[in-house]
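Every protein chain of the complex appears in place save one, which is left out.
Order as written gives the chain letters A, B and C; numbering starts at 1 within each chain.
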Amino acid sequence: MTVTATTTDPQPGYKWVGTRPVRHDGLDKVTGRARYGADLNLPGMLIGAVLRSPHAHARILSIDTSAAEAMEGVRAVVTGADFPMLESGGEGSGEEYYDPLDLCRNVMARDKVLYEGHALAAVAATSRREALAALAAIEVDYEVLPHVLDVSEAMAPDAPILHEDLITEGVEPVPTTPSNVASRYVIDRGDIEKGFAEADVIVEREFVTQPVHQGYIEPHAVVADVGEDGKATVFCSSQGHFMVRAHTAELLGWEPSRVKVIPAEIGGGFGGKTTVYVEPVATRLSQKAGRPVKIVMTRDEVFRATGPTSGCKIRLKVGATRDGRLTAVSGSMAYQAGAFKGSPVSLGCMCAFAPYTIENVFLEGFDVVVNMPKVTAYRAPGAPMASFASETLLDEIAERVGMDPLEFRLHNAAEEGVRSVYGPIHKRIGFRETVEAVRDHPHYSIELGPNQGRGVASGFWFNFGGSSSATVHINEDGTASVLTGSPDIGGSRASMALMAAEELGIDVYDVTPIVSDTESVGYTDVTGGSRVTHATGLAVIDACRKVVADLRARAAMVWDVDVDEVEWVDGRAQHVSGDRAPMTTRDLAADAAGTGGPITASAAVNARGAGAAFSTQVCDVEVDPETGYVKILRYTTAQDAGRAIHPSYVEGQMQGGVAQGIGWALNEEYIFDADGTMENPGFLDYRMPVASDLPMIDTVIVEVPNPGHPYGVRGVGEVGIVPPMAAVANAIHDATGLRLSELPMSPVKVLEAIGANGG
Amino acid sequence: MSRKHVTCTINGDPAEFLCEEDQSLLDALRDVVGLMGVKEGCATGDCGACSVILDGRLNCSCLVLAPEAEGATIVTVEGMAGPDGLHPLQETFLEGAALQCGICTPGFLVAGKALLDRNPDPTEEEVRYAVAGNLCRCTGYDKIVRSILDAAARMGEAAPAS
Amino acid sequence: MARVIFGSALRRYTGGVDEVEIEATTVRSLINALDRRFPGLGKHLESGMAVAIDGEIMTDALYEPVPEDAEVHFLPPIGGG
Partner (left out) sequence: MRYVAPTSIEETVSVLAGDVRAQVYAGATDFIPQLRMGRPEPGVAVDLKRIDRLTDLRREGDTWVIGAATPSARLSEEEDLVAELPGLVEAAHLIGSDQIQSRASLGGNLCNASPAADSVPAMVVNDGRAVIAGPAGMRTIPVASVVTGPGSTSLATDEFLVELVFDRPPPRTADAYLRFIPRTEMDIAVVGAGARLTLDEAGRCQEVSVALGAVAPTVVMVPAAADILVGNPLTDEALKRVAAEASAVCNPIDDKRGTKAYRRQVAGVLAVRALRLAADRAARTG
């Protein structure tokens, strides 16, 4: 490769950690060679297409596929009847928790369609044209039912009911009639009345946000090929091919080992590719047709049938003393779950005030089903909208008590040993350091002009560990292959290679990091929860250490000395006496057959010790008082990364989270018409930021090492999206004096607010 | 349905393909010619992932009917690297970590090339507007914009103005 | 003795008790002991809940050791993006 790494000094005490090598998968990605989900065509392959509901809520009275089946070119048709009905229950754990019954009904509707875009049949044909013609020939008789989208309306006693068997969990006494409220979650600590009694200043507001989509550029795509032996090979992009294997098998009524999933490169996920949609459908179609079947969603299908995350209504009340100490928070949050239970409302409750020390807390959350697609994880699920509310109120409180908003945050900052808002005691965290980083950044003191304003906000995210596997092979030439089961969305292969190079003591370009299929590496959880560099990294480090132990043992064998006399330094075995010529991995690999066979080791973990992440951000805006247009002038984000393995990709995660948050703040939203049909299922009117909308996004990587990782890594993928909405709202307030409490803060809403204020 | 025979030049080589008359150039390049580096993100001209240079101009190949390519000269991401190695944009994208998931990268590289072909020394704002038709959801554009500016500088050094 | 703190959602299974001290060496023995004290609680703790031991949030943690004087919380399942 003609390209070289940007020179950056490694972290003190390290040779590779903290440097910025060119990512190993980069060359394929800049030359067009990388294969994504839609990039595979097989001989004899059929094209699949999915019939989707035109109604937001309807009973399916009948589906007649006979005409479609008889059409030229059509090789298979499936409906819900082709998939087993699964039992309800909680399956999986942590970020992969789901209800099999809901999943199977979401992938293919049974008696009812619950949102516009809900899949209810699919065909495989010899061309896309024929597949679409066959879809048009499927006759469905619907009884259209009233639908509901707004959470308040969905919670009302007379609301249309989505699920006749949905009884609210978490309330006493247990309700006897169904409702759209799937569950109630409560955080109740301290004495809320006492807390507000101590307060000199109390602010209370209601906030509204709309559903937003993860917006990955690559639509969901799969090629499934079921062979004569009944086994399926599934090629697709996802955030976890083991997840795809498990779900696909379960939805087909198979054992997981009957399905092999080959991970394609993934064109973005942000949480949205942590579940399945078309993968089981393509597999069943392939089984029926006896041919490979490819399904690629259109952009319109991506918007109408995947993602998004919840819109919500939040009411919060915050109290503080006149000297700026938070005394109490209370409030309620109702999140749209989409068609099936499982919004991230509990996470919203837990995260909203997590950066602070507050003794008296009462927060209740409602998980509310509505007639839109089942929500899917989106970067720090549940936290951004809750933090929009909490961080806006904190800005207001700081203003009321006359404190600088960053000083106010420092004054109330949570730290090690302090009880978190959500219960447990905080371990070593770097929140305070992120606030100080912004305070000390030149950005914070740049003078502002007319109609300009500055806002700050902070955010918290848990970060996860979870199950990961890794295998390390020393090749005959002394290089290393590092196999993991973690799809690489944002450069994680480079991080794996850096950690392996550090442990093995070899050049980072002598490490080949590989994302292996479900039959070539041990089970690994999804790439999500900011877990890969931490958890899969732990597995890689562990496997490398086993390899190093083996290499030392082999050197000891060659030298005929005790293994304790062999040290591993800079990729070479050295004898403690120094009187033997060191042996490199290459030397030892060349002789491997004679010292016990190939050198390889595997490791697997259910990683603990993921360190929590905090981010503090500052945003400058200029508001056009005549049009309501908000221009982002400057943006700086400080985030605790624990220890940056590859700083460029840490910065990239920070910048990407901010950009998504700015989109969420200003323009992104699902817009539905009166029938519950999404009106903007495309990039033209679902307005994600384009390059000319944004300034450079300055980053400050704060490093407060995580004691739970040998290098101090903390996950960095998610927390960056938590603060931007409040940072932008607070900046708009600084520019205009207006407190906006609805997202998106589109020009229409800003101008309305200016007008209402007599502007 | 009868197919249309198209003769054109793709990445410097003479090429022929058969396409449906209503097929997009994007679909023909991917599924007929086999150039999978041309990506589909939306098929409506709103994301730029399918960008190609068609007769010297930047285009969304999803908005071109394949038969229109008769006689045309097409450059895709696969044609950017030459015998001497990578295009400077490819180098600076790699060095500057301008890609995360990489699905938008081919489109940005092609758009970047189209920009630098006509404006070798763009300002940051010119770069931002030149790639405003290309969506990236991962990077926040910061490193992409820097990498295009870096490539311009590198090309300027390699070929100083006479 | 480990100190177990119950969030509001679990208090309906504990008759409103918000905190107990329990002798246990692992999460499993802790859950068993809690189930003996509050019959029926165990199954709620085992299905889909995360456990936090001294601030460390974990899933699939039945065999995780519970240190002497640990503080234990049970939290809702946590999913990331």
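Basically, contacts are C-beta pairs under 8 Å (C-beta built on N, C-alpha and C of every residue); 3 or more make two chains touch, one makes a residue touch a chain.
Note that the structure is a prediction, hence the values are computed from the model and not measured.
Touched by the hidden chain within the whole complex are the displayed chains A, B.
When the missing chain is restored to the complex, the residue among B:Asp46, B:Glu91 or B:Asp142 that touches it is B:Asp46.
Among A:Glu130, A:Glu250 or A:Asp693, only A:Asp693 touches the chain that is left out of the view. Between the chain not shown and the residues B:Val33, B:Ala98 or B:Ala111, the one that touches is B:Ala111.
On the side of chain B, the interface with the absent chain consists of residues 4, 21-22, 24, 43-46, 48, 51, 54, 57-60, 62-65, 67-68, 70, 111, 114-115, 129-134, using the contact rule stated above. What chain A contributes to its contact with the hidden chain is residues 298, 300, 626-629, 666-667, 671, 679-680, 683-685, 687, 689-690, 692-693, 746-748, 751-752, 755.
We take it that only the chains that are shown with their structure count from here on.
Chain contact topology: the protein chains form an open path, each linked only to its neighbours in the line. Of all chains, the one whose mean C-alpha position sits at the greatest distance from that of chain B is C. Centroids of chain A and chain C (each the mean of its C-alpha atoms) stand 27 Å apart. The mean-CA centres of chain B and chain C are about 55 angstrom from one another, to the nearest whole unit. Interface residues of chain A, counted against chain B in their complex, comprise 2-6, 20, 22-23, 25-27, 29-36, 38-39, 41, 129, 214-219, 265-270, 296, 298-299, 489-491, 646, 648-649, 651-653, 655-656, 658-660, 682-684, 688-692, 694, 696-697. On the side of chain C, the complex with chain A involves touching residues 5, 7-9, 12, 47-48, 50, 52, 54-60, 64, 71, 73, 75-81. Residues 89-90, 92-97, 170, 172, 185-188, 214, 269-272, 274, 344, 346-347, 350, 377-381, 420, 422-427, 461-467, 528-531, 606, 608-610, 708, 717-718 of chain A touch chain C in their complex.
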